[in-house]
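Note that one protein chain is taken out, while the other chains of the complex remain in position.
Should a chain be cited, it is by its letter among A, B and C, assigned in written order, with residues numbered from 1 in that chain.
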Amino acid sequence: MLRIHAVGGYNEVGKNMTCIEVDDEAIILDMGLYMDRFVAVQEKNIEMDYETLLGEDAIPNDAVIENLKKKIKAIIVTHAHLDHIGAIRWMGKKYRCPVVATPYTAEVIKRHAKGIENLISINVNSSYKISKNIEVEFINVTHSVPQSAILNIRTKYGSIVYALDYKNDNHPTLGRKTNIKKLKKLDDVLLLIADSTNADEERKTFSEYIAKEMLHDIIMGMELGDHGLFITTFSSHIARLKSILHISKLLGRKPVFIGRSLHDYIAAAENLKLVNFSKEVEIIKNAGRAEKRLRTMNKNKNDYVFIVTGSMGEKNAVLTKIVNEDLALKISPFDFIIFSCEVIPTPVIQANRKILEQKLHRKKARIFKDIHVSGHASREDLRDLIKILQPHHILPAHGDLSKTASLAALAGEMGYELGKNVHILQNGQSIKLA
Amino acid sequence: MLRIHAVGGYNEVGKNMTCIEVDDEAIILDMGLYMDRFVAVQEKNIEMDYETLLGEDAIPNDAVIENLKKKIKAIIVTHAHLDHIGAIRWMGKKYRCPVVATPYTAEVIKRHAKGIENLISINVNSSYKISKNIEVEFINVTHSVPQSAILNIRTKYGSIVYALDYKNDNHPTLGRKTNIKKLKKLDDVLLLIADSTNADEERKTFSEYIAKEMLHDIIMGMELGDHGLFITTFSSHIARLKSILHISKLLGRKPVFIGRSLHDYIAAAENLKLVNFSKEVEIIKNAGRAEKRLRTMNKNKNDYVFIVTGSMGEKNAVLTKIVNEDLALKISPFDFIIFSCEVIPTPVIQANRKILEQKLHRKKARIFKDIHVSGHASREDLRDLIKILQPHHILPAHGDLSKTASLAALAGEMGYELGKNVHILQNGQSIKLA
Amino acid sequence: MLRIHAVGGYNEVGKNMTCIEVDDEAIILDMGLYMDRFVAVQEKNIEMDYETLLGEDAIPNDAVIENLKKKIKAIIVTHAHLDHIGAIRWMGKKYRCPVVATPYTAEVIKRHAKGIENLISINVNSSYKISKNIEVEFINVTHSVPQSAILNIRTKYGSIVYALDYKNDNHPTLGRKTNIKKLKKLDDVLLLIADSTNADEERKTFSEYIAKEMLHDIIMGMELGDHGLFITTFSSHIARLKSILHISKLLGRKPVFIGRSLHDYIAAAENLKLVNFSKEVEIIKNAGRAEKRLRTMNKNKNDYVFIVTGSMGEKNAVLTKIVNEDLALKISPFDFIIFSCEVIPTPVIQANRKILEQKLHRKKARIFKDIHVSGHASREDLRDLIKILQPHHILPAHGDLSKTASLAALAGEMGYELGKNVHILQNGQSIKLA
Partner (left out) sequence: MLRIHAVGGYNEVGKNMTCIEVDDEAIILDMGLYMDRFVAVQEKNIEMDYETLLGEDAIPNDAVIENLKKKIKAIIVTHAHLDHIGAIRWMGKKYRCPVVATPYTAEVIKRHAKGIENLISINVNSSYKISKNIEVEFINVTHSVPQSAILNIRTKYGSIVYALDYKNDNHPTLGRKTNIKKLKKLDDVLLLIADSTNADEERKTFSEYIAKEMLHDIIMGMELGDHGLFITTFSSHIARLKSILHISKLLGRKPVFIGRSLHDYIAAAENLKLVNFSKEVEIIKNAGRAEKRLRTMNKNKNDYVFIVTGSMGEKNAVLTKIVNEDLALKISPFDFIIFSCEVIPTPVIQANRKILEQKLHRKKARIFKDIHVSGHASREDLRDLIKILQPHHILPAHGDLSKTASLAALAGEMGYELGKNVHILQNGQSIKLA
């Protein structure tokens, strides 16, 4: 008997969590936050406990697997983004089982879900035997955070491939390419659980090196003069940070990283020797406590590139604090602000970002938006994946009905049939495949 | 006395035409078509004469300068796009004066406005003396067609800089960079007439080499197999065609250009030795008459990259004919169609393009959209231009009120004032500056 | 054995056609045009034959029921809109069976599909026995055309309720209310095929009398003076025409209907004594041949309300001809144009309408848009219908995946499950229910 339980991430982009039940055992794949709702809770400045987060829809509601708790053998996670690992901190202990992740992901979990025990680190392109009957392989993929993986779960009923948050980047700027060779070797794929986020984007997602070239084109091509230059991106995007650092040096300015989450993600990457930023550049973890240092820098802004947290307008991030004049580092008219990111299209985040931009405009900053490429596979990448794997069944995930329906439509074009071998689930629903 | 007459292009993106009146002389800048309305007329399969085109709003209504006709000393045009030169064919003869353009633009006018006499070709970064009192300089700029120019019109009242359709590309893939050095030398700029098209895009427009890298990333990174590969772009975009040709060869397939307008723009470029495509690749001017050749190619589609006309879904273009099965060259399921262009956001063109895409989907083609960068300056490029020129007055052009207002807002941020030294005109309005 | 075949209208809003197969018999429900594609073909001024229309996607592709042809016992249609009956003219003869419709619908079919034989007219709230095993009941519903029906198809496997294009209007201005009492009596409903068009509109659709009040408020409340007053709406919308006529008289102006399709739909309604407009008002069928009459009216525009065809900017309709100055009736600056309709959101129709509006603006007309309420049930009406019928299965129709998915989501909220008892089909797919 093989059952798939859609716990979270099937009604929204966020709080991803899926359960695979195989006879008398089960495993959980990902355990993430719904960032928009999580940010909304954070802004209330209240104690964040399990009940509050559940009530606010910020973590998955796992009622559908309540009676399976004792069968759960492992929580397997794919990569270090909070919409995939962020709920472990509050929900992990409910399940008395190890959390299994690639080394970078494990490092980040260690920092986020303090006190988590039984954290197992497995290299990409390696396997882990969960039990006699279930083995999981971490297949290396490119995404916007190091050491992301597609999971291949081998059972006696066939393989289940869990492919969220990946793209097929042929020119990654950090780490290795998506392991297409391995994917091509898989046979007898019973089910593909796939990323619907960009399933309606009619293209192939661009390589990360395109983002690097965009940044280079912008930064080296402007009438910058002696104005301040601020760049913000997703703090976990180590590859992007590496590009920014590289270009800053070309420009002849010293890069400075400012903000707690930048510090933390970089520290995790350095622990694993993926990068060595701190050898070359200054990293200021706590901007509030570095007043003197920031005041000095503020007087010589043309010597620096400031890489700061706050790309989504988060209320406690560095860019927001600068704009609100809460720090010694200031924005002057005609300073440059580069957003090397997209805006996550959810209401609270959009509102925060909009307010940030309004304030930047009031300060007459020069704004550069969307200097970015996505980390998610587009429609034609997904078609390639389906073509390569030839799965018996497809389960679109990572989005609401409008997104999962787009992936279902693509599958339909390739000969699959909704209801027969393409399945659309909502949070809290289950399906039996064997 | 110096007066500016807004003839066309101040209520829409299209049919650009401005008149500068200097004492007892006057000149016309650009004389273009409103492409959306022109396409609508074309589809009626009726005789296209001056009256019809005027009645359908496809060419500028020059009533505002009716009484100046005898004073007009020259028609000066900036570049070879039809929204800047296309109306010469029907309106040019009304004015008994030379048409002055850069060599590539002149070549294209020769083909489009057959029988046009008195066509004067001036190299970029050169000047032309129109009369004792008016001289015009063609300053080289980057755009999506060769030999585009910003015009600097020198009068005794100061200089008028006419800067439509340019971008500041530091890495052009064909031709030279925008002549910033020259622009920096200009002083006493009385008026800047500037491109509002992308004035609300908060960024710097990306270099053309970014588009080249995008195409490279897509084309070299797909699971192409032996499927057909079709690429379409704006036919006048010689730089883009060069990139496509280059990548096609990397792929090991023979590029073939198919379609009349591709043939014509390439022929113009070859006449001037800007490129030499026909030495290396096959160019099929009339697809309807090349049935045998296309049939052979259709049997070996995996040997070719087909670069075809019809990126906007035009009814008589090659891609439309292929989709309608009017040619021997066919689209099979899972063939690749790359749109290396954006969709011009006007109603008839959007409808044509949408219909084309629907038909491609029915044929199960794989579609790649927007593999493109714009040729128009964005908000931050425009800010640089204003900063460099320090004009006394600014007149936003090339768009309706929503676009011209965006440029006015930018100017406002830089200390200009609407009504005082920023002027918003509608088609048919005039303003006196001295 | 009971099978449902989705022939058309499951990938688009248009060309509705569904086939119900019951053991060794089958029936077809609706046979409509895809209006956007049909308009596109019309504009080409070419001969419209079956092959062309099929190739252009303007009529349903019935390949999926090719081998059932001999089993088809009847074509049952719900109402007189062309997206439900328009394809009979080209496809009806393929099937050697009667067409069954309510009297008004039959009248319209007679005019549209000339030469159609075997047209059976059945009153609303009556039944028709198709064979020993299949009976169909025409349950009266409110919609934007007279005598619309929900079909109840009774078979030994249970009832199939086919509910496209209806709303639950408690205050209709013509005809009777939706027969809720009857719907409440139905039991053992195996399947509900339901209208998804407005399934994502979170409300109840407003009554037609709201549209009447809107028109009253606008027309009686303006500074009209002696300006011309033109009103356009969907020509088949007899109830709306009746309201316009009523308000015109309150205003003290004579209503005049101008245009062929207005004439035809009114004639059909008068034949059945549903209205008697021609007794009171002038109806000009062919505007091109009424030059003298129109010239007279044009001199005294303030005596009239002109109700004209062309609400979607169709190229041969009266409003388009007026704007193009092809008729003796003209638009002067500050004349009033009331669009008592919405714009059908498909590309060709949107482009036509946009062009019409641009031309009206150039003539300085005063435009009043969207003075209208929809004829389609919204989300909360659909919820009521499901609640009343308690069907075992639900099949969303009348829209692409984004719309059908919205209805599926509503069903999910009410306890149904996608894949189990909610089914999403694409054109050309089938499902077996018994």
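One rule holds for everything that comes next: a residue touches a chain if its C-beta (ideal position, glycine included) is under 8 Å from a C-beta of that chain, and two chains touch if they have at least 3 such contacts.
Quick caveat, the model's predicted, so the values are computed rather than measured.
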Visible contact partners (per top-of-document touch definition) of the missing chain: A, B, C
Which residue of B:4, B:337 or B:408 touches the chain not shown here: B:408
Contact partner of the left-out chain, one of C:117, C:202 or C:226: C:202
Option from C:116, C:161 or C:371 whose C-beta touches the chain left out: C:371
Residues belonging to subunit A that touch the chain removed from view: 37, 40, 43, 45, 55, 57, 324, 347-348, 350-351, 354-355, 358-359, 362
For subunit B, the residues touching the chain missing from this view: 401-402, 405-406, 408-409, 412, 417-419, 423-426, 429, 431
On subunit C, residues whose C-beta touches the chain left out of the figure: 168, 170-171, 202-204, 206-207, 209-210, 213-214, 217-218, 220-223, 361, 364, 366-371, 380, 383-384, 387-388, 413
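In this section, only the chains that are shown with their structure count from here on.
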Subunit B and subunit C: spacing of chain centres that average the CA atoms, whole Å: 43
Multi-chain contact residues (two or more partners), subunit A: none
